[in-house]
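Data block below; observations after.
Here the complex is missing a single protein chain, while all its other protein chains stay put.
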Amino acid sequence: MLAIPRRRAPRRGWAAFVNNAQVRGVVYQVATAGLLVALIWWFAANAAANMAERGMSAGFDFLGVAAGFGISFTLIPYQEGDTYFRVFLVGIANTLLVAVIAVVAASLLGLVVGLARLSDNWLIRTLARAYVEVLRNTPLLLQIIAWFFGVFNLLPRPRQSVEWFGLFALNNRGFYMPAPVPEAGFGLVLVALVAGVAGAVALARWARRRQERTGEPFPAIPAGAALIVGAPVVAYILLGGPLAWDLPALAGFNYQGGMSVPPSFCALVVALAVYTSCFIAEIVRSGIQSVGKGQHEAAASLNIKPSWTMRLIILPQALRVIIPPLISQYLNITKNSSLAIAVGFPDLVSVWMNTSLNQSGQAISIVAMTMAFYCAASLSVSALLNAYNRRVMLKER
Amino acid sequence: MRRQTLLFSAAAFAALGLAAEAGAQETLAQVKERGHLNCQVGLPTPGFYALADDGTWSGIDVDMCRAVSAAVFDDPDRIEYQSVTSAVRFTSLANGESDMLSRTTTWTAVRDTQLGMTFAGVNFYDGQGFMVPKDLGVTSVNELDGATVCVLTGTTTELNLADYFRANDLAFEPVTNENVNVIVETYLGGGCDAYTNDKSGLAARRSAFPNPDDHVILPETISKEPLGPVVREGDENWSDIVRWVLLGMIEAEEVGLTSANLDDMMESENPKVRRILGVEGNIGEGLGLPNDFMVDVLRSVGNYGEVYERNIGADTPIGLERAGTLNAQWTEGGILYAMPFR
Partner (left out) sequence: MAEPARTFRAKPDRPAPAQTVGAVGWMRRNLFSSPANTALTLIGAYFAYWVIATVVDWALLDAVWQAETRRECLDAVGRSGACWPGVFVWFENLIYGLYPKDQIWRVNAGFALLVAWLVPLWLERVRSKVAIGVSAVLAYPVLASYFFLGGDKGFLWSASIAAALTAFVWVWATAIAERRTGRTLGELVLARADALDADPRHHRRLLFYTAAAGWLVAYALVALWYLPYVTTNDWGGLFLTLVISGIGITFSLPAGVVLALGRRSELPVIRLICTVFIELFRSVPLITILFMFTTMLPLFLPVGVEVDQLVRAIVAVCLFASAYMAEVVRGGLQAIPRGQYEAAAAMGLGYWQATRLIVMPQALKIMIPTIVSTFIGFFKDTTLVSIIGLFDLLNMARAIGEDTDWLGLFIEPFFVVTLIYFAFCFAMSQYSLNLERRLDTGQRS
């Protein structure tokens, strides 16, 4: 923090009082706070007067009223007769789904493009650069619409769907996949999965402690992965496969059954992932380039295997540079998912701040709830990642 | 920092205080003082509030604004058009930015009673319909069970769709957007099986398809959509003005008054005509307008029939045949029925 030692004025009287840094500090703060309180009070008084004048109410009573409109894609069950509060939850679930999938996709894509920008192949390097420049310099809103019309709306119609093994189907109504239907005993599989994860964590701890004590390395990552995958698989087989699959099948106008996501969702996720991947690619590239050449050479002179050099020397240092901007990119994805409104995907803003607001007229409550959600999501994610960031940063000496 | 904040807020308070003075008057006085009418229309839509590349607005709803402007100012063009999205249409009216709203707004109980506004009448009776590609082989809405339906969001259309399918125990999947072009492109690309909107809109859109004949509009009309001008609640005089300008235009058509025969009709002995033209009676006075306010309206905008034919009639690209529909005069089988102008 900024710490400029302030002079203590030796003068006396009024001038001394006015020039005293502490006195000034208090005056500044009281004035600012007073002004702010006055402003808020003024806003509140105006709002009350306005609402009285127009006969509007600001409560949350409407949350229990039936919304009465359909939502094209819901992660949690919803019917036309459900309440506004349910609509709010549907919006949140949809927003989170988009954000999570887009974050994963953008990270992977960004990593690939970032590495492509460092490629030895001129064409690949140039294409990667063109990709980054073009996509980074056009508004995301335009890109979402372009993906929707340029790609997903041009896919074949349901009758001519692209099918894979009778399990997956792709057409301009969406992407269809089998849905798991748990049967009796499936809970045990989940228990086994949790146990596997716990085992893997314990194993990793033990391996690290042993390595610190004896210097003997232990392949904790493959072993842990085997544990996480193996435990539930074994449980699944032992229990006789307590899981059925609901397969999508063409019936009537479209595919029925299974799980599906609409094209607006695909367009949104792809656009978000592709757009953000440009920024992530640049972050990855600058992160890797920020690790000094000396580090490679030092590692080589210590006879550390090249694969270990990347994992143990380069990546930990690069990550320190990569993580902070990456956090803000992830938050950007969450915020940018609000552009779903452009292609009509029912995310929180589209279904709540647009449709619900329009149908119920409850501006204040709806806006407040929307903002509260985004604030909570953003602040908790950034708190979480900042904590991680602080842990990584502490290793700096 | 403190000084700047202080200065800024002082200026802001002062400016707002001044503006607040002006807000406390009646709408008519306010409009007159301002010198123009703030008329809210929607984002450009052919036939109702169409925007041409030279920046002029036209359409049946725009003519409603022009008629009010003519009644108040004796000049149909003293209007500032405010084109805003449907999401903010009511707040914009409620907080006084717009004097009236003329933008295919459906008259519903909730809107009339709970959102602080008054419907001044109906200038177009619409109904919601469905369009499907011919090769789908569907002939009735009831065959659309399980279909994907494209619908404009933020409108009553969205609610009617849900209601109708729920009432008839049909399943459907909505594809929503607030941009008509996006919806139409989605429909044309096969992203939905059917496209639902007010029937006037369906016909207009179909005329602009690459192959209009490949699409049919299903016979059912699943909702009532009385569309009309809206004003703020609480100013009876202003809502009366808008209402009686509209009714006057309808009445004028009924008695055969047009912009063309206006001058001849001034000498008419028909008391109905004389009352409309303000030669007899004092209807204008009661509204705070000159008694001959309808003369200005009819001269510059015309009667209801003229407005209809000019903007959405059979000879326009919108091509909505009027005869035999709800929008015909009650004397000709429609339900357009002006309250007596006396």
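By letter and in written order, the chains are A and B; residue numbering begins at 1 in each of them.
Definition applied: contacts are C-beta pairs under 8 Å (C-beta built on N, C-alpha and C of every residue); 3 or more make two chains touch, one makes a residue touch a chain.
As the structure is a prediction and not an experimental result, all values here were calculated from the model.
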{"item": "Options B:Val84, B:Leu115, B:Val297 or B:Ala338, residue touching the unrepresented chain", "value": "B:Val84"}
{"item": "Missing-chain contacts mapped onto subunit B", "value": "1, 16-17, 19-20, 22-24, 43-47, 50-55, 80-85, 87-88, 91-92, 95-97, 179-182, 184-185, 204-205, 207-210, 316-318"}
{"item": "Footprint left on subunit A by the chain that the document does not show", "value": "1-7, 25, 28-30, 32-33, 36, 43, 46-47, 49-51, 53, 119-124, 127, 133-134, 136-142, 145-146, 149, 331, 335-336, 338-339, 341-342, 349, 353-354, 357, 363-364, 367, 370-371, 374-375, 377-379, 382"}
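One rule holds for everything that comes next: only the chains that are shown with their structure count from here on.
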{"item": "Approximate Å spacing (C-alpha centroids) for the pair subunit A, subunit B", "value": "42"}
{"item": "Contacting residues of subunit A [partner subunit B, same complex]", "value": "28, 31-32, 35, 39, 50, 54-56, 68-72, 80-81, 145, 148-149, 153-154, 157, 172-173, 251-254, 256, 262-264, 341-344, 346, 350, 354-355, 357-359, 361, 363"}
{"item": "Subunit B residues within the subunit A interface of the complex", "value": "1-2, 5-6, 9, 86-87, 90-91, 94-95, 114-116, 144-148, 153-154, 158-159, 161-163, 165-166, 172-179, 182, 185-186, 189-193, 233"}
